[in-house]
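Every protein chain except one is present and positioned as in the full complex.
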Amino acid sequence: MGTFDAPVDIVRDAAARALAEDLGPLGDLTAALVPADARAVADVVARADGVIAGTACATEAFAQLDARVTVDWLVDDGGLVGAGTKLGSVAGPLRPVLTGERTALNFLCHLSGVATATHRFVVAAGDRVRILDTRKTLPGLRALEKAAVRAGGGVNHRGSLSDFVLLKDNHLAGVTITDAVQRAHSHWPGRTVEVECDHIEQVEEAIAAGASMVLLDNMTPEGVRTSVALVRDARAQVLVEVSGGITLENVRAYAEAGADVISTSAITQSAPALDIGFDIAVTEGG
Amino acid sequence: MGTFDAPVDIVRDAAARALAEDLGPLGDLTAALVPADARAVADVVARADGVIAGTACATEAFAQLDARVTVDWLVDDGGLVGAGTKLGSVAGPLRPVLTGERTALNFLCHLSGVATATHRFVVAAGDRVRILDTRKTLPGLRALEKAAVRAGGGVNHRGSLSDFVLLKDNHLAGVTITDAVQRAHSHWPGRTVEVECDHIEQVEEAIAAGASMVLLDNMTPEGVRTSVALVRDARAQVLVEVSGGITLENVRAYAEAGADVISTSAITQSAPALDIGFDIAVTEGG
Amino acid sequence: MGTFDAPVDIVRDAAARALAEDLGPLGDLTAALVPADARAVADVVARADGVIAGTACATEAFAQLDARVTVDWLVDDGGLVGAGTKLGSVAGPLRPVLTGERTALNFLCHLSGVATATHRFVVAAGDRVRILDTRKTLPGLRALEKAAVRAGGGVNHRGSLSDFVLLKDNHLAGVTITDAVQRAHSHWPGRTVEVECDHIEQVEEAIAAGASMVLLDNMTPEGVRTSVALVRDARAQVLVEVSGGITLENVRAYAEAGADVISTSAITQSAPALDIGFDIAVTEGG
Amino acid sequence: MGTFDAPVDIVRDAAARALAEDLGPLGDLTAALVPADARAVADVVARADGVIAGTACATEAFAQLDARVTVDWLVDDGGLVGAGTKLGSVAGPLRPVLTGERTALNFLCHLSGVATATHRFVVAAGDRVRILDTRKTLPGLRALEKAAVRAGGGVNHRGSLSDFVLLKDNHLAGVTITDAVQRAHSHWPGRTVEVECDHIEQVEEAIAAGASMVLLDNMTPEGVRTSVALVRDARAQVLVEVSGGITLENVRAYAEAGADVISTSAITQSAPALDIGFDIAVTEGG
Amino acid sequence: MGTFDAPVDIVRDAAARALAEDLGPLGDLTAALVPADARAVADVVARADGVIAGTACATEAFAQLDARVTVDWLVDDGGLVGAGTKLGSVAGPLRPVLTGERTALNFLCHLSGVATATHRFVVAAGDRVRILDTRKTLPGLRALEKAAVRAGGGVNHRGSLSDFVLLKDNHLAGVTITDAVQRAHSHWPGRTVEVECDHIEQVEEAIAAGASMVLLDNMTPEGVRTSVALVRDARAQVLVEVSGGITLENVRAYAEAGADVISTSAITQSAPALDIGFDIAVTEGG
Partner (left out) sequence: MGTFDAPVDIVRDAAARALAEDLGPLGDLTAALVPADARAVADVVARADGVIAGTACATEAFAQLDARVTVDWLVDDGGLVGAGTKLGSVAGPLRPVLTGERTALNFLCHLSGVATATHRFVVAAGDRVRILDTRKTLPGLRALEKAAVRAGGGVNHRGSLSDFVLLKDNHLAGVTITDAVQRAHSHWPGRTVEVECDHIEQVEEAIAAGASMVLLDNMTPEGVRTSVALVRDARAQVLVEVSGGITLENVRAYAEAGADVISTSAITQSAPALDIGFDIAVTEGG
């Protein structure tokens, strides 16, 4: 398992769930009408520029459907392709090739959409900063989407609420940042403790309190620059995250303001599907 | 269960899966740091114009998390709201209110995004046509997305491959439309049999063969108009679906060409999340 | 996947559930007592005349139990056999052959029972009509039973409540058939809309309203004949289903009255098991 | 949990699986068309004489579907009723009452069918013997069917292969009954060890070896009588089971031959459904 | 499946659950950092004396993680080994070898711990008695622990509450042992009926009532001796179990007092893990 891959158990379960969803109780009524001995080869082809992700899910879906279907990839997860690029091919009996097409494409199109959106932010932001995802993911698809973010050149924020501590204003009801950070270190020693900061005084307090990461929320690039200066002056090993209202247009300005990582939900929750086609040729028996 | 609702078992399973995904093995590290006796009320507020969907999932998520949390909705699924509208409120102990926020919003934002995108197509298309979804949905979320399409004023195409027959060109390898439709009626009597047609001769053959629905794929509005005329002339009860390259800009032209239903994957696979906020007020004990 | 096959995911899950049910926490206490190196071959033999179904479930059960067991079928699903016919053979280590016998036979005997009962109705009804199943199936076994019905020469009614619309009298409380059918077409365009009719006036109204299928419930053959005449006169493409009190004795009369499809729960809910034996020969090491 | 009840976890899972199977991805298309505010009361009525089983499954199905539906039983599992007897009532919003009807009845009709078939054998056999089920049950439904057997006055053989030891001829390949029984007692001390016997010499050996139960397979009543005499002479606490070819006609003869328990798969694998109706009255709002 | 093996379905599910638990949403962050083409061989080595169990679980975990990993065992379940013994080896790509190590060892260390603890009691008790487990097992791990008990030379008491009848004092509220045993035989004919006895009068009554097993709870060895004499005098085939406060020190005394089986929860609920190491050598590409 490399950094681009989702855990195998999650790929396996997601493929099983997606197939069950699409097969229904009677299976593919239409594919059942084609000759049992017809065979086909299908090309998987990008119809738009983008970054590919989700190949393991597509492979797994066909494997679960029918062991006689083979799937070969010319492009792996993380591959940057142009419209028209052949990504891989699927070969086997016509019926399961037809039946599995949509499930495979639904994974590929969505996850490549996530990877592509991530890649766009990565390019727009430039080399001095990393693009980070959020927990704003589609229910049940988080692990796959986070792998797609990595495929797109981004990096992952928390996988779940149990990864590390992120103190937002509602967690600070009645306590100071200093107290909250100390409490966090005491209860969860060794874990990253991040503090969401809306203004510069909070950044100062978070650094002093020993936070390992600060989240600058909805600040201007100028506010970010000031905050970063504070961190550097303190010679603290504090990672600076910027979030809130990030767009392809303004991400470079935040990057240049000195942020270490910039997070956006746009790359998961609102990433449009990448258009990928499935060109089937019946090879015999049809 | 009305037409807007997803089946209860699916809501229940989706909420359980999403919670498990977000709680992780240790639970919410951060919420565990706030006082156990603090209580909160949160307003769920639309931050953009749109149509709401997914309230049942949000309610279920909090119910599974902690029975002491109450969720009340001022707006139901299908409600058209403006930015700033308060949709409902969540009240209970601060910890589960904080912990459940993201899971609840992930459902609401995505499904309201689907409903909103659907609504936009419905409005753009006008009253003489219905907007139809496709099987291009996010893996594991189809039933919820199809309910959201209904909430947005759209209608549903096949829920799974076992719903009815849709003959595409790859299903017709080596057989005529006439033969294929007869075969479909013979194997699956009583089921809708739809035929994908790329040109007018196929429409003629499909009607004559007894198809109950034709899918006009990637035709111009003019081609659609001609096809519809054919159907009307045949006095056949054939539903005309138009698909392929539908946009908010051209959907009205296709509607005016006489289509009965117009389908697009844009309302599911590429619908951006609706921005919905969660404004928490700690009410006591914090 | 052909028309006789159940969806692979359902076969896989059903086999897993059945094995778990039969293995219990300690496994097969008795098989554990035979020598580990003993090998066996078992003939699967029909002990009565019938139609075979469920071979995929039996194969899957042995595959899940022990990959060293091989299963070969001489007769496929849908095969009509006489008592004494060897259906296939199972070979491998004696222990898993003994352990898997009952699970495999429970699938084969029940599903072949369903296929056989269906076949009897198909033969009794004659060529002019199709035998249709219902939703009166055994809980958790519907998809397998519906595949067995197809193996027996029958066809499938709704797989679930979300397949198409079937308006019964309780759905018509306070509304006319005309209104209900229009409502159905409006909410679920493209879907089959069937109307249950107890008398001829309802048939007339259903046809006029645009129903695509009528269910003549508990009518006499004469009533059916009159209804069919109505449909033919209207030149409507309406499928006529007859249901209620159908037996092997009266099914031909209903067929001759002109029904298109005749449905009965007898083929699923009350189909007796087909007697199938498992003759084991220990080949070595015992 | 009394002797008639199936374990709660199994009832819960079976109801969930059955509902998922029937709701499909879109839910009940037809029920969605009736007014949301309509309410109904349904009488559950036996349409044939029989013994009732499966009420807990029916109740659970409605509870999972909609908490507002109430289910009240006038007859409990094990109740012997005549055709026309009102068994209970279901009240609540019309939509879930309509939607849950079939799932609830599928449990009730099948399990009451099992209980009724059992009861018939119990009555036919008389008081001196107990009717026993087998492992020939429908895949995934064993625990529910075994509870239904108890409701019908029968008793349960092994629930799974891990319950106790049953040595059949294939388990004896190359070893004597004496050796096999000793091996069984050694590996699984305290467990029942039953030996299948085809002739009287095997019965003698099994008793001498210390078997706690003998299964007389396909013997005549006279053979059974001789075997029972052997057991009584040995003053051994050995339970005598008779199996193979048992019918309602011959069961009494076997009972009078002195068997302790008589087993038959007819009561599970081939029990016809008991006809039970669901008479809905719309009470308001329809 | 031999007596040492746990049912395959349970091994499969346990491995899947353990992997999911350890992989988390992002997978193994650390293994993702090593070169994709590095390969490794790992020796599985006992670091303490003991009896091995759980090899099937370890093999299954690696198989589910990555089909390219091979696992070979030099020692099977039930093998008695000294510290330093090489138990087997794991070879394949470095990443999954690293990732699967902990899951595999968690099974091996715990289950070998159970087998080892069992073996110690077996040795201490001597040849005239068998060591029996209890239902005091770790939640979700019972079947695996019971297989480990068998690997350690012990035997299994009830696998679940549905195996056989064990009457304790709370089951006897208001009824005599005689009545309770008769009731048990009547409801569950053929099943073992065991009676827990705290004093000699109860043993007498249980024997007379036809119990097949008595559980002498917290008796002294002398009390056990008296009870055993009673059983032998009655010439009854009653198995005598001793339980309560059994230690490695006193187990021999109870054995010599004539018990047939001696049960203790120490071998499951409180068995310390056996120390087993995993020595990885990177073979290429690292």
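For clarity, chains are labelled A, B, C, D and E in written order, and residue numbers in each chain start from 1.
Just so it is clear, a contact is a pair of C-beta atoms (placed from the backbone, for glycine too) under 8 Å apart; a residue touches a chain by one contact, two chains touch by 3 or more.
Just so it is clear, the structure is predicted and the values come from calculations on it, not from any experiment.
Considering the whole complex, the residue from E:90, E:131, E:149 or E:166 that touches the absent chain is E:166.
Only one residue in the set E:56, E:122, E:141 or E:214 touches the chain that does not appear here, and it is E:141. Where chain E meets the omitted chain, the residues involved are 14, 17-18, 21-35, 38, 40, 57, 94, 98-99, 102-103, 105-107, 109-110, 113, 135-143, 159-168, 170-171, 173-174, 180, 183-184, 187-188, 191, 265, 269-270, 272-273, 280, 282, 286. Where chain D meets the missing chain, the touching residues are 1-3, 5-10, 142-143, 146-147, 156, 159-160. By the touch definition given at the top, chain A reaches the unshown chain through residues 3, 7, 130, 132, 155-157, 159, 162-164, 187-192, 194, 210, 212-213, 236-237, 239, 241, 260-261.
By our rule, only the chains that are shown with their structure count from here on.
Here the repeat of A-E among A-C, A-D or B-C is A-C, since over half of its contact pairs match by residue number.
Chain contacts: chain B has residues 3, 7, 21, 24-25, 142-143, 156, 159-160, 162-164, 187-188, 191 touching two or more partner chains.
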